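Dumping the structure here so I can ask a few things about it.
One protein chain omitted, others in place.
And then subunit A:
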């Protein structure tokens, strides 16, 4: 859904606050509410963003993209850098089948 937040005389609200408010509004647990993409309108006082409410935390984990899970604290981002990840992937490309797991397994 699209969420409009009115906050006169304030800078934009924190995502956690918005999550709590939405959870109260829709009578769900705060854990299944995901909020992203908030932009404050020009001049201040109003922000617009997107919110998603899932049926359960499991479906949330299944459908949400990695970076949002990291934001929620449900997943950990890989410590290896982008370059290392790509190189590992390219090394795995040379190998077929179960041997890939051996290469990809070392994080």
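To be clear about the criterion, a contact is a pair of C-beta atoms (placed from the backbone, for glycine too) under 8 Å apart; a residue touches a chain by one contact, two chains touch by 3 or more; residues count from 1.
Simple rule for what comes next: contacts and distances are computed from a predicted model.
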item	value
Hidden chain of the complex, named as in its UniProt record, picked from "TRANSPORT INHIBITOR RESPONSE 1", "Sas10 C-terminal domain-containing protein", "WD repeat-containing protein 63" or "Tubulin epsilon chain"	"Sas10 C-terminal domain-containing protein"
Identified contact with the non-displayed chain, of A:24, A:39 or A:85	A:39
Interface with the unshown chain - residue positions in subunit A	2, 4, 37, 39, 41-43, 50, 52
